[in-house]
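One protein chain is absent from this view; the other protein chains keep their places.
Up next, chain A:
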Amino acid sequence: MYFQIHFVLLVSRQGKVRLTKWYSPYTQKERSKIHFVLLVSRQGKVRLTKWYSPYTQKERSKVIRELSGVILNRGPKLCNFIEWRGYKVVYKRYASLYFCMCIDEADNELEVLEIIHHYVEILDRYFGSVCELDLIFNFHKAYYILDELLIAGELQESSKKTVARIISAQDQLVEAAKEEASSISNIIAQATK
(Lines give C-alpha, C1' and ligand atoms only; values in the text may rest on other atoms or scores of the structure.)
Protein backbone atom coordinates (compact mmCIF):
# COMPACT_ATOMS: atom_id res chain seq x y z
CA MET A 1 0.00 0.00 0.00
CA TYR A 2 1.51 3.33 -0.95
CA PHE A 3 1.56 6.15 1.51
CA GLN A 4 4.00 8.96 1.37
CA ILE A 5 3.78 9.31 5.09
CA HIS A 6 2.91 6.23 7.01
CA PHE A 7 2.67 7.80 10.38
CA VAL A 8 3.52 10.90 12.33
CA LEU A 9 5.07 10.48 15.69
CA LEU A 10 6.07 13.05 18.27
CA VAL A 11 8.13 11.83 21.15
CA SER A 12 9.56 13.85 23.98
CA ARG A 13 13.08 13.49 25.31
CA GLN A 14 11.58 11.56 28.16
CA GLY A 15 10.30 9.00 25.73
CA LYS A 16 6.70 10.05 26.18
CA VAL A 17 4.55 9.96 23.11
CA ARG A 18 3.05 13.35 22.42
CA LEU A 19 1.27 12.83 19.18
CA THR A 20 0.58 9.92 16.91
CA LYS A 21 -1.26 9.84 13.67
CA TRP A 22 -1.43 6.65 11.69
CA TYR A 23 -2.11 6.67 8.00
CA SER A 24 -1.21 3.09 7.26
CA PRO A 25 -3.12 0.38 9.04
CA TYR A 26 -0.93 -0.60 11.93
CA THR A 27 -2.08 -2.99 14.56
CA GLN A 28 -1.30 -1.42 17.83
CA LYS A 29 -0.66 -2.90 21.16
CA GLU A 30 -3.90 -2.85 23.03
CA ARG A 31 -4.19 0.38 24.94
CA SER A 32 -5.99 -0.22 28.10
CA LYS A 33 -5.24 0.59 31.63
CA ILE A 34 -6.07 -2.76 33.12
CA HIS A 35 -5.80 -5.57 30.62
CA PHE A 36 -7.41 -8.22 32.73
CA VAL A 37 -8.51 -9.11 36.21
CA LEU A 38 -7.83 -12.53 37.60
CA LEU A 39 -8.82 -14.16 40.86
CA VAL A 40 -7.02 -17.37 41.73
CA SER A 41 -7.25 -19.43 44.85
CA ARG A 42 -4.22 -20.81 46.64
CA GLN A 43 -4.90 -24.17 45.06
CA GLY A 44 -4.66 -22.56 41.65
CA LYS A 45 -8.40 -22.64 40.99
CA VAL A 46 -9.70 -19.72 39.03
CA ARG A 47 -12.45 -17.84 40.78
CA LEU A 48 -13.03 -14.95 38.46
CA THR A 49 -11.61 -13.65 35.19
CA LYS A 50 -12.40 -10.52 33.28
CA TRP A 51 -10.65 -9.51 30.09
CA TYR A 52 -10.58 -5.95 28.86
CA SER A 53 -8.15 -6.57 26.02
CA PRO A 54 -9.07 -9.13 23.39
CA TYR A 55 -7.57 -12.48 24.21
CA THR A 56 -8.70 -15.67 22.52
CA GLN A 57 -9.81 -18.56 24.64
CA LYS A 58 -6.48 -20.29 24.08
CA GLU A 59 -4.49 -17.25 25.14
CA ARG A 60 -6.67 -16.82 28.15
CA SER A 61 -5.96 -20.25 29.54
CA LYS A 62 -2.29 -19.86 28.77
CA VAL A 63 -2.12 -16.57 30.63
CA ILE A 64 -3.92 -18.05 33.59
CA ARG A 65 -1.66 -21.06 33.70
CA GLU A 66 1.49 -19.04 33.45
CA LEU A 67 0.55 -16.35 35.91
CA SER A 68 -0.86 -18.56 38.61
CA GLY A 69 2.36 -20.54 38.43
CA VAL A 70 4.39 -17.41 39.06
CA ILE A 71 2.17 -15.78 41.64
CA LEU A 72 1.40 -18.79 43.79
CA ASN A 73 5.08 -19.53 44.12
CA ARG A 74 6.04 -16.12 45.41
CA GLY A 75 6.84 -16.00 49.05
CA PRO A 76 5.31 -13.61 51.55
CA LYS A 77 6.77 -10.19 52.26
CA LEU A 78 7.79 -9.62 48.68
CA CYS A 79 6.53 -6.70 46.69
CA ASN A 80 3.18 -6.87 44.95
CA PHE A 81 4.41 -6.40 41.41
CA ILE A 82 5.64 -8.86 38.86
CA GLU A 83 7.12 -8.08 35.52
CA TRP A 84 5.67 -10.43 33.01
CA ARG A 85 5.99 -10.42 29.24
CA GLY A 86 6.39 -6.69 28.98
CA TYR A 87 3.48 -6.03 31.29
CA LYS A 88 3.23 -5.63 34.98
CA VAL A 89 0.97 -7.73 37.11
CA VAL A 90 -0.13 -6.22 40.37
CA TYR A 91 -1.40 -8.80 42.78
CA LYS A 92 -2.43 -9.05 46.36
CA ARG A 93 -3.34 -11.96 48.51
CA TYR A 94 -6.41 -11.86 50.72
CA ALA A 95 -6.80 -15.02 52.86
CA SER A 96 -6.76 -17.84 50.34
CA LEU A 97 -7.38 -15.71 47.27
CA TYR A 98 -4.99 -13.90 44.99
CA PHE A 99 -6.38 -10.86 43.19
CA CYS A 100 -4.34 -9.95 40.12
CA MET A 101 -4.58 -7.14 37.64
CA CYS A 102 -2.41 -6.75 34.59
CA ILE A 103 -1.33 -3.24 33.58
CA ASP A 104 1.12 -1.55 31.26
CA GLU A 105 4.66 -1.08 32.39
CA ALA A 106 4.42 2.67 32.62
CA ASP A 107 1.30 2.68 34.73
CA ASN A 108 0.99 3.57 38.35
CA GLU A 109 1.28 0.30 40.23
CA LEU A 110 0.23 1.49 43.65
CA GLU A 111 -2.92 3.01 42.25
CA VAL A 112 -3.95 -0.34 40.83
CA LEU A 113 -3.02 -2.07 44.03
CA GLU A 114 -5.51 0.15 45.79
CA ILE A 115 -8.15 -0.58 43.15
CA ILE A 116 -7.81 -4.20 44.19
CA HIS A 117 -8.25 -3.27 47.80
CA HIS A 118 -11.18 -1.08 46.92
CA TYR A 119 -12.84 -4.00 45.18
CA VAL A 120 -12.21 -6.28 48.12
CA GLU A 121 -13.70 -3.74 50.50
CA ILE A 122 -16.82 -3.47 48.38
CA LEU A 123 -17.14 -7.25 48.22
CA ASP A 124 -16.62 -7.34 51.94
CA ARG A 125 -19.35 -4.83 52.53
CA TYR A 126 -21.74 -6.62 50.21
CA PHE A 127 -21.25 -10.15 51.53
CA GLY A 128 -20.42 -9.17 55.10
CA SER A 129 -16.85 -10.34 55.65
CA VAL A 130 -16.36 -12.05 52.35
CA CYS A 131 -14.70 -15.45 52.02
CA GLU A 132 -13.76 -17.68 49.13
CA LEU A 133 -17.00 -19.64 49.42
CA ASP A 134 -19.04 -16.48 48.89
CA LEU A 135 -17.27 -15.97 45.64
CA ILE A 136 -17.77 -19.60 44.59
CA PHE A 137 -21.47 -19.69 45.31
CA ASN A 138 -22.17 -16.19 44.10
CA PHE A 139 -19.60 -15.67 41.44
CA HIS A 140 -22.13 -13.81 39.33
CA LYS A 141 -22.40 -11.21 42.08
CA ALA A 142 -18.66 -10.75 41.95
CA TYR A 143 -19.04 -10.00 38.25
CA TYR A 144 -21.85 -7.51 38.84
CA ILE A 145 -19.77 -5.65 41.37
CA LEU A 146 -16.69 -5.66 39.18
CA ASP A 147 -18.71 -4.20 36.34
CA GLU A 148 -19.78 -1.35 38.55
CA LEU A 149 -16.18 -0.70 39.52
CA LEU A 150 -14.31 -1.04 36.25
CA ILE A 151 -15.28 -0.45 32.66
CA ALA A 152 -12.87 -0.69 29.75
CA GLY A 153 -10.14 -1.39 32.27
CA GLU A 154 -10.56 2.01 33.89
CA LEU A 155 -11.87 2.84 37.31
CA GLN A 156 -15.45 3.94 37.06
CA GLU A 157 -16.47 4.70 40.60
CA SER A 158 -14.34 5.36 43.63
CA SER A 159 -17.12 5.60 46.15
CA LYS A 160 -18.02 2.42 47.97
CA LYS A 161 -21.37 3.77 48.92
CA THR A 162 -22.39 4.49 45.35
CA VAL A 163 -21.42 1.03 44.20
CA ALA A 164 -23.32 -0.54 47.06
CA ARG A 165 -26.38 1.52 46.20
CA ILE A 166 -26.33 0.47 42.57
CA ILE A 167 -25.86 -3.19 43.38
CA SER A 168 -28.71 -3.25 45.83
CA ALA A 169 -30.91 -1.49 43.28
CA GLN A 170 -30.05 -4.24 40.82
CA ASP A 171 -30.86 -6.90 43.36
CA GLN A 172 -34.21 -5.31 43.97
CA LEU A 173 -34.98 -5.30 40.29
CA VAL A 174 -34.18 -9.00 40.06
CA GLU A 175 -36.28 -9.73 43.16
CA ALA A 176 -39.17 -7.75 41.79
CA ALA A 177 -39.02 -9.67 38.54
CA LYS A 178 -38.95 -12.91 40.41
CA GLU A 179 -41.95 -11.99 42.53
CA GLU A 180 -43.80 -10.86 39.51
CA ALA A 181 -43.07 -14.15 37.81
CA SER A 182 -44.16 -16.17 40.80
CA SER A 183 -47.31 -14.13 41.20
CA ILE A 184 -48.11 -14.72 37.54
CA SER A 185 -47.48 -18.43 37.93
CA ASN A 186 -49.69 -18.34 41.03
CA ILE A 187 -52.43 -16.69 39.06
CA ILE A 188 -52.03 -19.26 36.32
CA ALA A 189 -51.97 -22.03 38.87
CA GLN A 190 -55.09 -20.69 40.52
CA ALA A 191 -56.80 -20.14 37.22
CA THR A 192 -56.10 -23.67 36.11
CA LYS A 193 -57.20 -25.18 39.37
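In the analysis below, a residue touches a chain if its C-beta (ideal position, glycine included) is under 8 Å from a C-beta of that chain, and two chains touch if they have at least 3 such contacts; residues count from 1.
Following the convention adopted for this analysis, contacts and distances are computed from a predicted model.
Trainee: What protein name does the UniProt record of the undisplayed chain give, "Exocyst subunit Exo70 family protein", "SDHC, cytochrome b subunit of succinate dehydrogenase", "AP-2 complex subunit alpha" or "Calcium and integrin binding 1"?
Mentor: Of the names offered in "Exocyst subunit Exo70 family protein", "SDHC, cytochrome b subunit of succinate dehydrogenase", "AP-2 complex subunit alpha" or "Calcium and integrin binding 1", the one UniProt assigns to the missing chain is "AP-2 complex subunit alpha".
Trainee: Contacts of chain A with the missing chain: which residues?
Mentor: So the residues of chain A touching the unseen chain are 4, 12-20, 31-33, 45-52, 54-57, 60-61, 64-65, 75, 77-83, 86, 105-106, 108-111, 113-115, 117-118, 136-140, 143-144, 147, 151-152, 154-162, 166, 169-170, 173-174, 177-178, 181.
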